[in-house]
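Working notes, beginning with the structure itself.
Omission of a single protein chain aside, the complex is shown with its protein chains in their original locations.
Read from first to last, the chains carry the letters A and B; within each, the first residue is number 1.
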């Protein structure tokens, strides 16, 4: 018999950069003994993203950040929406170029992530923020 | 007992730009009294996108459009596929840089969107088009 469950997480960003939270998601799965099903993560913000990326070499995360900073320059003269500063509109654009929700199959009590895949919260604002995430599981 | 439901929407784009349709999705949820579950939206096109973005200041949407227009220039000499005009290949690329489907958890009869999150259909062609969307709900 299929069942579903819902959970909320609050995570902190500390300026720009990638914050892994795979373990927080796995902890909820273990607590509820979910075995097989579909796990969905939704980030409730428009200036931060979810990203699955390599969790081995930290240089990958540094280079990702450097690339996005160059691709979407702070204080670009193109932008009209600058109410909250030079990093405001770049944060919205970086969010549009990535995602705020994702669904991952679960098998034998584990997310079917690849060997090098970790789940990250990507802060795009230069200041830290509390970020709210909703989790949903459907399965057994 | 979990149940599922399926629905179709047709929305119009009027050239490039972001068209919010959060209310159309919420209307379907309310009509069916969905309470808790997972709502999936799929856009059946390759030259338009779905986007969750800020629904407050319209300048955000103007700047998003301006940035993507500069990032993927119309009539770029790089492109071979120009059958439908200068905006044809840029529309495919803008779609690849964003998404055509997304899943959002539902709780207490409401999508768990953040305060500033709205759901948009992003037209990438310079002319208007009828765009078809499928909706799926699984839950209670």
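Miscellaneous remarks
Everything below uses one rule, namely that a contact is a pair of C-beta atoms (placed from the backbone, for glycine too) under 8 Å apart; a residue touches a chain by one contact, two chains touch by 3 or more.
Just so you know, these numbers come straight off a predicted model, no measurement behind them.
Shown as candidates are A:12, A:66 or A:83; the residue that touches the absent chain is A:66.
In the complete complex, the residue from B:31, B:44 or B:115 that touches the missing chain is B:44. Interface note for the absent chain: among A:14, A:107 or A:127, the touching residue is A:107. Only one residue from A:99, A:121 or A:135 touches the chain missing from this view: A:99. Contact between chain B and the unshown chain involves residues 2-4, 6, 38, 40, 42-46, 71-72, 76, 78-81, 83, 89, 92-93, 95-97, 99-101, 103, 132, 134-136, 138. The omitted chain makes contact with chain A at the following residues, 2, 36-38, 51-54, 57, 59-60, 62-64, 66-67, 70-71, 97-99, 102-105, 107, 112-117, 138-140.
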